[in-house]
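Shown here: the complex without one of its protein chains, the others still in place.
Now for chain A:
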Amino acid sequence: MHVKWSSLGEVAVVSFGATVGVVIVFAIGVWALSARDQHRASGGAGTVEAVGAGACFLLCACAVLYGLYLIIPQFH
């Protein structure tokens, strides 16, 4: 019997990395968003935080689009 341990390992590493990566980026985005709100509440503009949050969510959106690209074989 021939078991493809290498591709099994690949699945494990890739999915682990992708999950943890996306969730961390998203959490940073949420954190930045709330930092912006606090900044605004104390009279500031909070632009830096807003841009940071936007960048994080954009990164997550890209990950979702890449996922869609993988699902749909017509793109390959």
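Just so it is clear, contacts are C-beta pairs under 8 Å (C-beta built on N, C-alpha and C of every residue); 3 or more make two chains touch, one makes a residue touch a chain; residues count from 1.
Methods note: contacts and distances are computed from a predicted model.
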| item | value |
| --- | --- |
| "YeeE/YedE family protein", "Spermidine/putrescine transport system permease protein PotC", "Phosphate transporter" or "Cytochrome c-type biogenesis protein" - which is the UniProt name of the missing chain | "Phosphate transporter" |
| Residues belonging to chain A that touch the chain removed from view | 1-4, 7-8, 10-12, 14-16, 18-20, 22-24, 26-31, 33-35, 37, 60, 64, 67-68, 70-74 |
